[in-house]
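Before any comments, here is the structure.
Just one protein chain is left out here, and the rest sit where they should.
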Amino acid sequence: MPHTSAPPPAAPHHHNSLTRIGWRRLRRDRIGFAALCIVGAYLLLALAAWSGLVASHWQDEVAHPYAPPTLFAGSAPHHLELNAADIDAADRRATSAAALDGSGATGLSADEDPLAADMAAAQQQAAQYRGAEQTRADSLPLGADQRGRDVLQKLLQGSATSLQVGIAGALLALGIGTVLGALSGYFGGLLDDLLMWGYSVFTSVPDMLLLLAFAAVSGRGIGTVVLVMAFTSWTGTFRLMRAEFIKHKGREYVRAADAIGAGHARRMFHHILPNVSHLLLVQFSMLTVALIKYEAILSFLGFGVGVTQVSWGAMLAEAPAELLQGYWWQMLAVTLCMSLLVTAFSLLSDSLRDALDPKVK
Amino acid sequence: MKPHALLAVLAALLLLPAQAADMNKVLRVALNAPETGFDPAKVSDLYSSTVTENIFDPLVTYDYLARPAKLIPNTVNALPAISADGKVYTFRLKPGIHFAADPAFKGKRRELTAADYAYSIKRHLDPAIHSPWSFLVDGRFVGGNELVKAAGKGALNYDAPLEGIRVLDKYTLQLTLTETNFNFLPILAMPAFGAVAREVIEANRDNTNAHPVGTGPYLLKEWKPGSRIVLEANPGFRKLVFNATPGNDPVDKAVVQALQGKTLPQVGRIEISVIEEEQPLWLSFLNRQLDISGIPQVALQSALVIDPKNPLKVRLTDQYARQGIQLQRQLLPEITFHFFNMQDPVVGGDSKDRIALRRAIAMSFPVSEAIAGIRRGQAVPMNYIVPAGVAGHNPAFRGAPKYDPAAANALLDRFGYRIGSDGYRTRPDGKPLSIELACGTSSTDKQWNEYWQKTFDTLKIRLSFRQGKWNELSKANHQGKLQMWGMAWGADYPDGENFMQLLYGRNAGDSNAADFKNADYDRLFEASLKLPHGPARNQLYDAMNKIAVAQQPWIFGDIRMRSTLAHRHVKGLKLHPLLGTSWRYLDLQK
Partner (left out) sequence: MLAYIVRRVWQMVPTLFGVMLLLFVLFNWVGGDPSYILAGKNLSAEALAGIRQQLGLDLPLPQQFLIFVKQVLTLDFGTSWSTQQPVSALLHSRIGPSLLLTGSILLLGTVLAIGIAALVAYLHGSLTDRLVTLIATCAMSVSALVYIIAGQYWLAFKCGWFPIMGWSDSTLDNLLHYLPLPLLLGVIVGLAPDIRFYRSCFVEELGHDYVRTARAKGLSEPVIMLKHVLRNAMIPVVTSLMMSLPYLMMGAMLLETFFGIPGMGKEVVMAVERSDFPVIKAITIYIALATMLFNLLTDIVYKLIDPRVQLH
């Protein structure tokens, strides 16, 4: 469960001025601004990876399995890494040795094979599909994984996925929480009772169970991860928004909107929502951080992204196996990369909260 | 201590069989997955069996040292007399074997009799028990089907006479089979057919899983499901002295040197922890919190020096060899394979274009590369349906097609699986081609999936994965909703029939997960059932393997090599292909 806390209640302000003041304050806050720049850089990188500009070939096996980082090529553990040819050779020797009459291995003969003619023809026509054997590197800037893929490329691609998952999950959770919270707080009455009932039911069921259950229905992949995270994280926003809407619906500016004939939807989302949007911004950045970390745990539990995608969680899930063999680079690279973003995001949340706090003059 | 109390203790000691087990000798081992319980008629998982095998005594068992595995009498005087037609098996029990003490026996010592075996075997027929092993006994015994039918959905009438399972006298059991079968004995050596006492089962009717009482060397002392199991030496265990003549094998020599003339078991207490994660398992062994352990996949590289010329030839790394750690190796009597749903409209069927599709996928799956990468070379490619170490194996047979993705692509071209404008192949009738592969959710599954993705990428066929828990997938497969899925099948007993039946048409939808139905195969299989193990049956097995290779309902996977480590102070260890544990033969010298 992302751990979020409600910021202090805000007095009604006009949103434009608050945003502008907030932006000015953020510019002055050096740490906050630096954090914003880092987050921005990650976003750009993620966009680049997402659009295929960088790291689109992360699945290519460009190096030997577990090739070390270039700087540590001397000190890295050197285990023997077998390849398919070794296994094939041993297998051929074993079956020929076992052939009783010394004539070599037996098996399906051509006249017993329904496809014999086609198999022979296919051998002739196979040339067009044979590619050149690629050379593999001995070391890479950040090393390689078990299949010989570049950890740097994986890291870039993984950043894109993890950010995408974190942001999409946070937006969805925020969306659910805000809409339900707004309805509940604004209308009150029976609808409020009903939604509060749903809220208390959801908060009473352990996340782990919801997670296992949702994951079972919706298959695996990015979509599921986002859905699962949203379904288990909307409750904090719901409670916050409900309280805000209860507070704001009685305010003068809302009553004034009523007087000029604005409908419920317009009052809720055009008048009240902008006045609480600063809370949502803070909530959003905190949720994104929590969900990026949450994704790592989900991947470890086997609910992560599929093999055609890579995320930080998927990379961390490989870490225990690698660490036992002394291959530390993937875990270190992911941990550092993830820490930098998460730290920057957390600092940004703090700064945003300060900058958007209407009480501070 | 008061004098009369002392006398009582002395008297008790004289009454009991000479117990050799030293309660201070504590063996600490781990299970890799949680067990489910200890009622032999209710559990079928490997982990529960490692425990039940030490509590219950089957009629026959395996010699500890002999290879290939050799059946020897356990609670009987000699291997049973089998009638000339291969239908009647007669067992003579050893007198004087007793069950471990239990309140259900009301303070009396309870002797093991032929009736106990009759009862224990009948339990697998009982519709109220739902034994996972009932397929081994259903329809096997004369009159069995009628008795089961009479029970309906209720409990079996154990007291009704049954022609197929008869108690001739207190110590004589006669089993009469409906069909000739010279290979039935290994089934009776399974821990599932160990003797239970009817009083104990009836006294604990609701919870037989937690009350295993047998005649074996150990008894259950403590059970925390899914976490910890403690066994203690059975003080009433019959006197069993180790006696063997070693051959030239150095392991055999060491075992005999450690055990010759000693009363079994030597270890007084066995503490079993359930450890599912590889890191804590491996680190616990290295830290001497465990005495014996397998080598997890991830630690193979750091523990073994592997010869690239022959990856199965390994030695322990110097670091561990110096600590006196012992390494033992064993090719598992099991196979792994991926099957196609033979009733599926895309991948199933016996028309040439479907065979070509299956063949092309089989030719493009890099088994050897996966063995090198995932198994660290500690496996061999599977080439025959019956694995090595099981009667009927043919080591010279090469069933897996040669890895050749280029030729596989050309083969698909020939059968009209054309590459479309999007870069993916279509079916011969022009419809889009997409194949779904079922798989589990563990990290090892993910590693395999990467090789599968590569396979389908080189063939330019769309692939999707259907991840799920084992029982969900099993259900989906039962309903014919899967296209491809991977399985492992371990020998329940070391006879080829246990493996060849996996493609038998009448087992379709049951153990024949591929739903493979081939009249020639079925005819050969039925003929093979009537033959004892030997060249005649092997010939039939070869012919059946050729059908499986030609039709390609399976993609052959690999056969794993198990590496087991033990610390220096563990004596008497030798891995057995069929006995799950060696605990009763171990000694600890700290």
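Odds and ends about this structure:
Per-chain numbering from 1; labels A and B assigned in written order.
By definition in this document, a residue touches a chain if its C-beta (ideal position, glycine included) is under 8 Å from a C-beta of that chain, and two chains touch if they have at least 3 such contacts.
These numbers come from a predicted model, not from an experiment.
Contact with the chain that does not appear here is found for just one residue of B:83, B:279, B:328 or B:564, B:279.
Only one of the listed residues, B:130, B:530 or B:568, touches the absent chain: B:130. Among A:182, A:342 or A:356, the one in contact with the hidden chain is A:342. Against the chain not displayed here, chain B makes contact via residues 34, 36-37, 42-45, 127-128, 130-135, 153, 206-210, 224-228, 273-277, 279-280, 283-284, 286-287, 289, 469-472, 474-475, 478, 492, 509-511. In the full complex, chain A touches the hidden chain at residues 1, 3, 5, 8, 197-198, 200-210, 212-213, 216-217, 289, 293, 296-297, 300-301, 316, 319-320, 323-324, 331, 335, 338-343, 346-347.
The working rule: only the chains that are shown with their structure count from here on.
Remark: chain A and chain B have CA centroids separated by 40 Å (rounded to whole angstrom). Looking at the complex, you find that chain A touches chain B at residues 65, 77, 79-91, 93-96, 98-100, 105-108, 112-115, 118-119, 121-130, 146-147, 216, 219-220, 302-303, 306-308, 317-318, 320-326.
Taken in their complex, chain B has these residues touching chain A: 277-279, 282, 296-299, 301-302, 305-306, 308-312, 352, 355-356, 359, 366, 368-369, 371-373, 376-377, 380-381, 383, 394-399, 403-411, 413-415, 441-443, 446-447, 449-450, 453, 465-469, 472, 542, 546, 549-550.
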